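To start, the structure itself, in C-alpha cells.
All protein chains but one are shown at their positions in the complex.
Labels for the chains are A, B and C, by order of writing; each one numbers its residues from 1.
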Amino acid sequence: MPDPDALPPLSLTVPEPEVRPGGQPDFSHVAIPRAGTVRRPPVDADPEEIRDLAFTIIRVMNREGEAVGPWAEALDFTPDDLLEGLRHMMTLRIYDARMLNAQRQQKTSFYMQHLGEEAISCGFQRALAPGDMNFPTYRQAGLLIAAGYPLSAMMNQVFSNAEDPMRGRQLPVCYSSREHGFFTISGNLATQYIQAVGWAMASAISGDRKISAAWIGDGSTAESDFHAALVFASTYKAPVVLNVVNNQWAISTFQGIARGGSGTFAARGLGFGIPSLRVDGNDYLAVLAVAKWATERARRNLGPTMIEYVTYRAGGHSTSDDPSAYRPAEESNAWPLGDPILRLKNHLIRLGVWSDDRHAQAEAEILAEITAAQKRAEAIGTLHHGQHPSPVDMFEDVYAEMPPHLLKQRHEAGF
Amino acid sequence: MPDPDALPPLSLTVPEPEVRPGGQPDFSHVAIPRAGTVRRPPVDADPEEIRDLAFTIIRVMNREGEAVGPWAEALDFTPDDLLEGLRHMMTLRIYDARMLNAQRQQKTSFYMQHLGEEAISCGFQRALAPGDMNFPTYRQAGLLIAAGYPLSAMMNQVFSNAEDPMRGRQLPVCYSSREHGFFTISGNLATQYIQAVGWAMASAISGDRKISAAWIGDGSTAESDFHAALVFASTYKAPVVLNVVNNQWAISTFQGIARGGSGTFAARGLGFGIPSLRVDGNDYLAVLAVAKWATERARRNLGPTMIEYVTYRAGGHSTSDDPSAYRPAEESNAWPLGDPILRLKNHLIRLGVWSDDRHAQAEAEILAEITAAQKRAEAIGTLHHGQHPSPVDMFEDVYAEMPPHLLKQRHEAGF
Amino acid sequence: MARMTMIEAIRDALDVAMGADPRVVVFGEDVGYFGGVFRCTAGLQAKYGKTRCFDTPINESGIVGAGIGMAAYGLKPVVEIQFADYVYPAYDQIVSEAARLRYRSAGQFTCPMVVRMPTGGGIFGGQTHSQSPEALFTHVTGLKTVVPSNPRDAKGLLLSAIADPDPVIFLEPKRLYNGPFDGHHDRPVTAWKTHELGEVPEGHYTVPLGKAVVRRQGQAATILTYGTMVHVALAAAAESGVDAEVIDLRTLLPLDMETVAASVSKTGRCLVLHEATLTSGYGAELAALVQAECFWHLEAPIRRVAGWDTPYPHTHEWSYFPGPARVAEALRQLVEVA
Partner (left out) sequence: MARMTMIEAIRDALDVAMGADPRVVVFGEDVGYFGGVFRCTAGLQAKYGKTRCFDTPINESGIVGAGIGMAAYGLKPVVEIQFADYVYPAYDQIVSEAARLRYRSAGQFTCPMVVRMPTGGGIFGGQTHSQSPEALFTHVTGLKTVVPSNPRDAKGLLLSAIADPDPVIFLEPKRLYNGPFDGHHDRPVTAWKTHELGEVPEGHYTVPLGKAVVRRQGQAATILTYGTMVHVALAAAAESGVDAEVIDLRTLLPLDMETVAASVSKTGRCLVLHEATLTSGYGAELAALVQAECFWHLEAPIRRVAGWDTPYPHTHEWSYFPGPARVAEALRQLVEVA
C-alpha cells in the first residue's frame, strides 16, 4: 500500500496568461519560425510523419514582403487574385468599423468584429468551390465577402430591417446563405463542428464531390462536440477541413485554459491520426497555401485535415465586451505576427502591382461603397426605426407546415 | 477556383474488423513487443519525450513466466502480495461464472462478466491508498474485490434481495462503496470520467493527498465526456489516472470504430500533453507497474496520466449479448496476450511459491467460499423470490428530505 | 397481411423507405453489421451496403450532430439512440440545432431527420434502460414527437416520420417490441401474432402524424394515453368495470386536440396516463389543455396516473410501473366523483 502522507499535499494548478492589465505585453515565448522554412509534404503524407507541422507555424511572407519557401511555390494565384483578396480583407475591416459604429448608435443590438483575423476567412474561401459548405462561427464573415454575398444583405440582417434575409429571427451577425456555401450560424459554440463532418459524410455517401469546412475558436475546442467531430471525421475519413482559429482569447479567458498542457491546438488532431497543420493566420498567402493543401486532401478522398490558425483578436470579443479589463491594452500592438492587411499590401507593393496611393484610393472607394449600401439599408430600417420584418414571420418556419396549436397562437397574437 | 469535377467522386470509409463470423481469427497485425523491452522513464518525464510509450505495449512477464525489464525492476511487491493478487483474480473469475449461471436461472435480471480482463482492475487497485477513489465502469469489479468489499454485499445487490446495499434501486452490477473507494457506477457511459477529474481537483483544492482513477472502455472513449475529462485534467493538472480498457469490442462494434485513424487510444492523451502509456492488460505485473508509475505522478502533483490497457473481452458484452453473431467464436483463443490468471500463476510457479496443485486447491477453496456466500445471499432472496427491499425505499433518497409532493405520492402508493 | 412483431414492423418500414429513396440512411451504435441491440436494423447493411446502414462511435451528440449535417445536405437520416435514457448527450444538438435549423435560416437549411429510440420500462432495466423522456421533447418547438403502440402503427408512423420535412422524435416502447403488454407482468407473455394490430400491411403505407385514434369506445370517462399504457388502459377499463373511452394519441406533438376534446366533452371525465414521472410530464400539458378546452364539460377534476417522481428503480419495477390495478382504481375514483 502506498503511503501518501509521505508526500506534500496536493495543490491545484490554474493556468494564467503571461500578463494582465498593468503588465508589459510579452510574446517572446511564442516561437515563430522564419517564413519559408517549414517543409510542405505531399497531401497524402502519413500523419505520423508530419507531426512537426502541428508544432510549428507555416509562414509564407517574410518581413520584406516576399513570398518564400515551398508553400509559396505551390501557390497558383495571380497578382489579380491577390489584389482581390486584399480588397476582401479591406472590405471586411471597413464593414466591421461601420457596423461597430452603428451599434454604438443603437442601430443594431449587437456586433462582433474580425479585427486582425481578416486573412483567415477571406483567404480560406478561395480554396472552396461552388457547392462546398462552410460551417462558420460568428467571426468568419470574410467567407461571405470572398464568396460574393452582398454586403447589403448582411447589413439588412445587422439592422434587423424589413429586408433581413433571416426575417428578424436571428442575431445580427449570425448570417446564413446556402447559395454562398455559408451554413446558418449557431449561437451555440462547437455544435456545428460535427455537423460539418456529417455534411461531408453525406457528400461521400452520395458519391458527390462537395467538401465542407468546419470552424471553431480556440476556446470552443474545449466543447465536447469538438471531440464528436474529430471522432467521426477520423473514423469515416470525412472530406472536411477542421479549422481552429486560435486568436489567443475566448472572451476574457486566455487560450491556455482551453489548451491546457498540450503544446498547440493542432496537437489535438494528432491524437486522432488527423494530419494537423499550424499556420500564421495573419499571412494571407500562408492561409491560401494550407487551405489549398487541406481542401485537396478532402477532394482526393484522403480524409480530414486540421488547421490551427495562429492569430490575435485585436478587438473586443463583441460590442458587449471591454478587453482592457483582462489584458493590457497594448497587447494587440505587441502581437508579433503583424497586421494581415498591411502584410498583403506590402507583398503586393513588392510585386510591383500595388502602391500606397492605390491602397488609399481603394480604401476610399470601399468606404464609399459601404457607406452607400449602409444608407440604403438604413433607409429600410434599423433596430428601433423604420421597417421591420412582420411579426407574422415569427410564426413561420417553425415547421414546414404550421401545426394547429401554432396557428391558434398566431391568431391569438392577432395575425 | 478549384475544379472538383477533375477528380473522381468521393466515397465513405466505414472501418471493418479483420474478420467476421466464418472467417479465420487473425491478430498478426497486433504488434507485440517482447516483455521487458520497453523503457521506464522517470515519472516527471516530459510527455513529448515519452510519446513512444503510447504506441507500444509495456509488458513484464515473458513466455517463461519471468518478470523482466525496467518495469519489473521498479516493482516492490513480495511473492505474498502477488499470491494475494492471484487470489483476487481467481475470485473474480469464479464469482463471474457463478453469477452468469444465476442469471440463466433468473435469479438476477442481468449480469456482466470480466473474463480475460481480471488483471486490470484487480491489479490497479493495489496502487491505491485508503481515501483514493475509483470512478469505475461495470467491468471493474476487481477493484472492489482487491479492496476487500464483501462478496456477499455484491451478491445481495446482484440478487436484488432485502440486503441489497443499494436498496433495490440500481442495476445488479452497478455497485457502490464509498468506503472501498468505489464510486457509484453510472449506467451512462463516460459521464464519470470527468467526475473523476472533478474529484481529483477537489482534493487538490482542499490541499489533501487523495487521488482518483477514472475508468472507461475503448468504445466509450468516443463519448464527449471523455473530451471534457481530458481538457479539465490537462488544464488543471488534476491528480487523476485516466484508464482506458481497450478490450477490442464495444458490444458488437470493434475498437476501430471508436479509434478511427489514430494508432492507439493512448494517442488521444498525447493530444492534450498528457503522458500516455500503453500496457499489456493481461499481464498482472505490468498493470501493477504502470499503475504505480501513474499514481505516483498523481500523488507528486505532476498531473494526470493516461493508461491504455490492451486486453480482450473474452465473454459476451453482457448476459443480453451473443458475440458469435458478430465475431468468430475462436477469436478469443487466438488473442495473443494470453490469460491473465494463467500468466500470473506461471510466474508464481516459476518463482517457486506456487504449484498446479496449490492452484487447484485454491480454486476449490474459493469456489466453496463463494458457493457458501451465494447460499446465504439466496436464502435472503433473489430477483423473483424471497425478501426484497421494501417499496417504501423507492421514495427515499430522491432528496435528503422528502418534499411534500413525493410524500403525497408515497401515500398514494400505500406507504 | 403479414403478422409482425413491432421490431419487424420497424425494420420493414426502414427497408421500405431505404428501398424507395436512396437518400434514406440509417446509423447508430451497433445498428450496422449486428443490426441493433433490439435487432430493428438487422439485415439492412447486408441489403443496402455499409454506407447506407452503419455502426457509429458511441457518441450520441455525434450521431445526431452528423445526422443534422447530412439532413441539411439533402439526405434523410434515420438515426438510432440505443436507449432513450442515453439521448441526453444529444439533447443540445436536438434542441439547439435540429429543432431550430429551419427557423433560424429562414428555410434555407432544414432537418428532415428521424431520431428513433426505445423508451419506457417493464424489462427490469433499472434507471438507465427504462425512462420515458417525451416531455423533454414536447416542450421543444420545432420537433414532432411520436409514440406508437403497436406494429401496424409503428410502421405507418415511421414511414410518415421519414417522409416528414422536419425532425421527428420517434419513441418506441421497448416493452411492446415483442408483444402487447397490459401491465400484468405476472401473466404469460402474449405475442403480436395473436393481436389484430400485429397485422402489418406490406410495402408502403402511412399512418399520419398528428392523428389520434380511439382504441375503445366508452361513455363514462376518457383515458388519454400512448405507447405501452394504451394496453394498460384497455386492461384497466375492462377490469374496473368503468366504461372508459381509450384514446391512443400516437403523436404527442402536434396533438390531435379535436379527437381529445370530442371525447372528453362526451364523457365529462378524463384520466391522463403515462409511464414518465408525473411532475412536468406530458400529462401536465394534456391536463392543462383539456381543462381549458372542456372546462364546462368536466364533472370531475382530471386525474393523472403516471410514474412516481423517483428515478426508475430496478427491483421495485412493479411497484413503480403504473399498472392496471392502479389505473383501474383511479378510474373508479374518477367516475365516483359526484
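Operating definition for what follows: a residue touches a chain if its C-beta (ideal position, glycine included) is under 8 Å from a C-beta of that chain, and two chains touch if they have at least 3 such contacts.
Note that the coordinates shown come from a computational prediction; the quantities given were computed from them, not determined experimentally.
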Fill in the blank from the handout: For the full complex, contacts between the hidden chain and the displayed ones involve A, B, C
Fill in the blank from the handout: Of A:A129, A:I251, A:L302 or A:A334, the residue that touches the missing chain is A:I251
Exercise for the section: Please pick, from B:I205, B:L302, B:V392 or B:A413, the residue that touches the omitted chain in the full complex. Expected result: B:I205
Fill in the blank from the handout: Cross-chain touch to the chain not pictured, restricted to A:I50, A:A97, A:V353 or A:M394, is A:M394
Handout entry: Touching the absent chain when the full complex is considered, from C:F27, C:Y103, C:W192 or C:F321
Key = C:Y103
Practice task
Could you tell which one of C:T5, C:Q45, C:T138 or C:S160 touches the chain left off the display?
Solution key: C:T138
Completion exercise
Missing-chain contact, candidates B:F159, B:F183, B:W249 or B:W335, resolves to B:F183
Problem - Residues from chain C at the interface with the omitted partner, ascending - result: 61, 85, 88-89, 91-92, 95-96, 99-100, 103-104, 127-128, 135-136, 138-139, 141-142, 253, 276-277, 279-285, 287-288, 291-293, 295, 298, 300-304, 309-311
Problem - Residues from chain A at the interface with the omitted partner, ascending - result: 11-12, 14, 16, 20, 109-110, 160, 164, 168-172, 174, 186-190, 219-220, 222-225, 250-253, 257-258, 260, 320, 325-326, 383, 388-389, 391, 393-395, 398, 405-406, 409, 413
Completion exercise
Contacts from chain B to the absent chain lie at residues 133, 135, 165-167, 169-170, 174, 176-178, 183-184, 186, 188, 191-192, 194-206, 212, 224-225, 227-229, 231-232, 235, 397-400, 403-406
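Convention: only the chains that are shown with their structure count from here on.
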Handout entry: Distance between chain centroids, defined by C-alpha means - chain A, chain C (Å)
Key = 41
Problem - chain B and chain C, separation of their C-alpha mean positions in angstrom - result: 35
Fill in the blank from the handout: Going by residue number, chain B touches two or more other chains at 11-12, 14, 222, 224-225, 257-258, 260
Practice task
Would you mind listing the residues of chain C that make contact with two or more other chains?
Solution key: 51, 56-57, 59, 61-62, 89
